[in-house]
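Missing here: one protein chain of the complex. Every other protein chain is in place.
Take a look at chain A:
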Amino acid sequence: MNNDNKNFVLFAVLAALILFGWPYIARTVFPVANPPVTKIEKGKQQPLPNPGADPTADSPAALRDRAQVLAESPRVRINTPTLQGSINLRGARIDDLVLTRYKESIAANSPPIRLLSPSGTRDAYFAGFGWRGVGGFAPPAADTVWQATGTELAPGRPVTLAASNATGQRFAIRIAVDANYMFTVTQTVSNGGGAAVPVAPYSFVNRSGVSKDPDSWTIHTGPMSAHNGGADYDLDFKDLDEAPATYTSKGGWYGFSDKYWLTAAIPDQAADVTAQFRGGANKSYQADYTVAPKSLAPGAALTTTARFFAGAKEVDLLDGYEDTLGITHFGKAIDWGWFEVIMKPIFQYLHWLFGVLGNFGVAIILLTFTVRLIMFPIAQRQFASMASMRAIQPKLKALQERYKDDKPRLQQEMMALYKTEKVNPLAGCAPTLLQIPIFYALYKVLMLTIEMRHQPFVAWIKDLSAPDPLTPVNLFGLLAFTPPAFIAIGVIPILLGISMYFQFKLNPAPMDDVQKQVFALMPWVLMFVMAPFAVGLQVYWITSNVLTILQQQWLYSKHPALKTAPAK
């Protein structure tokens, strides 16, 4: 009994640690959910502004500054079904880009996500193309104003920028764009001078300030590249504050990754390049690559093709670019991690269900049904053995009393009892362990993929990847106060707690009192732990619990003998 008390105290301390330490663990190790998209106030649901959604600044002052900077130089408009913005003819830069299909918040009048913003504005973020000046050769510089062949860039209507220098070389940058997020940049030098020149094309992406999405153990944000046949998630902004990182590779891609947005400078995949990430003044960071220089004879011309990606990390789109354009590991711009093998199929299945049903919440429920269906035979055997365990509970308890000082003997006697009572052996740990990766995969799919962003379920749930905003702690928003996050338990987590309570009740009663107390407390501890997680994950768990309870009830109704157990 003394030992039991000690165990219970230990458990209570652990439970308290989990409860109160959880927010800190969650913040540093892995994020639990996306920021809330709505707030329920005075019984009404209001969309919350979400200024952290886009990589660039959105304050009124920043907007004014941006309008001013944009007006300072000649520009070519970018106009596609997914993008709006402009190319800066001074310096041949793409530095003004808005993703029209994605919004900052779920409010109807929310501005779209702004990805790129010109140099000289707050949170500047831009890309540029050119040639290195090597050995006295002077290609156009950052202040060169280029001549454009058109005034608007659209899919199927490329624009060519032209410039020349004092030594007789002519330069052309032809920019084409597809209906999504890929720019194809063809750079040509024609040598009209009297001597050979070294030609080394480059391109760069430059951003001020670090990503607004936190870099965590499970999801990498920040400098991101693929080089030498692998994707590289290890480089962080703070590494660049200390020293630049340089790679020599064939092809690859180099850029910056937010959780949902990506920019990448992509050289010809067959070219030998030297790539570099570095930090500069005013917290600016640059990713760039330079193609190995080639000597260009007088009268000759040299054309190289590069690409530039700026947009949303849609799964099928990135994989499509990897396949059709042959960009190595482009799909890995999404940080799937170790569990990619099971996450990808789960994502694809969810996405397919979503396509059919039109609601991601319903898709998650159907996913749960599918998982339970696959697990059905295992669960069936597990329940059968649990039920028979329940039936012999009193005998086990008697054995425990008798051999409480002789553990090995107790084990032996228990095994013997199982044999004489013809108890099915328990299901074993493999089925339980198997479900952990599935749960983790769903968590990460919800957190990681842009397809899950701002996806509503029913009623007040406007974003399945954010926590439940409706809480009884402030009377469902009728009281004018915002409870601290860790007690603001939403309605869905409470349902989760209740479903867990009933599910635990159906398990065979644990043998000792400590375990009994632990079991009684556990649903409510888990309710607090799970509350800050994405609603989609809670929907999965609740559905799973309900299905388990139904299956168990069905089993009991089929074998009523199992239920009338603890008689003796």
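Assorted remarks:
To be clear about the criterion, a residue touches a chain if its C-beta (ideal position, glycine included) is under 8 Å from a C-beta of that chain, and two chains touch if they have at least 3 such contacts; residues count from 1.
Methods note: contacts and distances are computed from a predicted model.
A chain of this complex does not appear here, and its UniProt-recorded name among "Branched-chain amino acid ABC transporter permease", "Purine-binding chemotaxis protein CheW", "Putative membrane protein insertion efficiency factor" or "Glutamate synthase" is "Putative membrane protein insertion efficiency factor". Across A:230, A:299 or A:428, the single residue that touches the chain missing here is A:428.
The hidden chain makes contact, of the residues A:382, A:499 or A:538, with A:382.
If you put the hidden chain back, the residue from A:78, A:205 or A:518 that touches it is A:518. One chain of the complex is left out; on chain A, the residues touching it are 11, 14, 377-378, 381-382, 386, 389, 411-412, 414-415, 425-433, 507-508, 510, 515, 518-519, 522.
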